[in-house]
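Quick notes on the structure that follows.
Excluded from the complex is one protein chain; the other protein chains are retained at their positions.
Every chain is named by a letter (A and B) in the order it is written, and numbering of its residues begins at 1.
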Amino acid sequence: MIEKDKTLRTLAIAVAIFAVAGFFLPQWAVFMLTLALAKGLVVLGLLILWRTGLLSFGHALFYCTGGYAVGLAGLWGLTDVVALIALGTVASILLAFALGFLITRYREIYFAMLSMAFSMILYGVLVKSEVLGSTDGFNISPPTFLGVKLEGESLTLGNYLVTCLLVWAAGWGVHRYLQSTMGHMSIGIRDNEIRVEYLGVSVRRVIHVKYVIAAALAGAGGAISAMVVGHIDPDSMAYWTVSGEFVFVTILAGTGSVVAPFLGSIVFELVRTYAFQYTPYTWQLILGSTLLLLILILPDGLWSLFTRRKARV
Amino acid sequence: MLTALAILIDGLVYSSWLFIVAVGLSLIFGVMKILNVAHGSLYAFGAYGAATMVGIYFDAGWAPLGSFAMLLLAALVMGAILGIVLERGLLRFVYGRDEVIIVLVTYAAFLILEDVIKLIWGVDPYYAAQLYGLLGMTEISLLVFSNYDLALIGLALFIGGSLWLAINRTRWGKLLLAVIHDREMSQAFGINVTRVYTVTFVLGAVLGALGGAFTAPMISVTPGIGVEVIILAFAVVVIGGMGSVPGAVIGSLIVGLSRAAAVHLLPEIELFVIYGVMSLVLIVRPQGLFGKTAEKRI
Partner (left out) sequence: MAAILETKGLEKSFGSVTAAVGIDVAVDKHEVVGIIGANGAGKTTFINMVTGFVKPDRGRIFFHGRDITALSPRAVTNLGISRSFQIPQVFTSASVADNLLIALGAAERDRFSFWRPLRRKNLLESAAGQMKLFQIADFADHTAATLPQGIRKLLDIAMAVVRRPEILLLDEPTSGVSAEEKFQIMDTVMSALKAQEVTVLFVEHDMEIIARYAQRVIAFYEGTIIADGATEEVLAHEQVRKYVIGEDLRGGDSQAAPARGNGVVRIDKEAGRA
């Protein structure tokens, strides 16, 4: 009766292969993969919300919070990679915990619009904050690893390996969560909130927890991006198009597995790199057409290509 | 005192612009329950079309004032073509699906149209600035305003008034209200809902393009101009109440006046104020100031 669940094994093997590959791949590829995985963390959070029927069109809010938390900590002299990621995550958690009291009252497009409005408030503040470099943002000095300063290729690799570790931990944790009672409550809330309340469960509290988890993952993703890129600015971290990109990858990947967001994110980043190189004016055209095809033909995302369709929670 | 007057007039001009840009979005949402992200693209196409046609018009050396007709023509042509293509060619296949899914579909359309613009017009800016100066300036107690800007107020009033009349005083408006009230029932009573949808969407599209066309003389028309407009229009529509035309008026006034006040008094909060108001309204009254709520029953 209990099916054999291979997700965690797949995740561990995939992360291990990727981590080892990092030693052989060229620097630009490792850089690109790090960024893709960092954004994959954000998408992993959106997966939790999307399973519940909630679409956050403003998740860049937490991505940006994570990034700016790292940036600000850097100005104060904090450079340790683990401390920085933890800081970005915690900052996002606190923000999401506070906003959660408001946003958990909303569903469907109201949820999407309010999350978008929140993210645009942050954008509006950052753009006008000269201390933080306004639209130009500011540079972030590279992180240190347990006090060790790395440079060049080893820095890129260091960032990458830390990211891989985090991806594994996050994937493992989220998978456990999705298999739990509260994880399964997603489908209940999506289908019928009245019944969930009459089962004695607070819909708002369940959503609040999911929102905070999603924000934590986005904060971690933002923190990594900021460190890897070495620069933060409002347009690439907080604008609504950034959130739109996360939503896009969520739909692209599908919600079938915790591995899907990372796969989707890597595919996205690869296609973008090449599309920019060869057909700079049709990049969004490709994105849009893909999104349409997905919605019309493959509503469960890329991941559904790997699994045989079956009814399950 | 002078600042207050400047805020008032700047605010009214900006509100009028917002209304022209956002009212089509509100109309489409009200009737079809579609939050149309591609509205920004319609705006951009309107602007590009206007800039192109105004350019042709001036090259031909005809009477300068007639160029205003080009703005209208551009909006009509662009809005009608894109409206029909989007509604008949795309949206009708997803009617009845989740509202959030339809948002994603229009988002996809927006992404595609962004690049279609680049493919048609390239990435160099277009201008229709010749028009802007044509109407001259007016001095109001030491402050100088462009007549073109002031004319936008008139245009907004005209559009708002016409829509109000069309909805409340014509047969078509009654059909629309019936469909808004209860789609299934309207269908049962023999109203051709499909046609109402098409007409509404095309009208909304033309209004979006009109917003772009009349903005073209004030800006340099470049790729990406639709991106910011979408979110501004969302803010207006959310504040007023999605789908309510009077709501769009109020939403435009609130956003327009508060932004003008911020620009003159505290420029640091210029953007913050718009989205701050938007969030506040969503929190206090999620259906918007003029929106209605549906009740849950079991």
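As a working rule, a residue touches a chain if its C-beta (ideal position, glycine included) is under 8 Å from a C-beta of that chain, and two chains touch if they have at least 3 such contacts.
In this text the structure is predicted, and so the values were computed from the model without any measurement.
Asker: Kindly state which of the options A:V81, A:L126, A:A170 or A:M185 is in contact with the chain not pictured.
Answerer: A:M185
Asker: Out of A:L165, A:L199 or A:L296, point to the residue that touches the absent chain in the complete complex.
Answerer: Considering the complete complex, A:L199 is the one touching the chain left out.
Asker: Mind pulling the chain A residues that touch the left-out chain?
Answerer: 1-3, 176-177, 179-185, 187-188, 190-192, 194-202, 209, 311-313
Here is the rule we go by: only the chains that are shown with their structure count from here on.
Asker: Using the average of all C-alpha atoms in each chain as its centre, how far is it in Å between chain A and chain B?
Answerer: For chain A versus chain B, the centre distance works out to 32 Å.
Asker: Which of the residues in chain A end up touching chain B in this complex?
Answerer: Chain A residues touching chain B: 53, 55, 57, 102, 105-106, 108-110, 112-114, 116-118, 120-121, 123-125, 127-129, 194, 240-241, 244, 247-248, 251, 281-285, 287-289, 291-292, 295-296.
Asker: Under the definition above, what is the set of chain B residues touching chain A in their complex?
Answerer: By the definition above, chain B touches chain A via 35, 90, 93-94, 98-101, 103-105, 107-116, 118-119, 123, 227, 230-231, 234-235, 238, 242, 267-276, 278-279, 282-283, 286, 296, 298.
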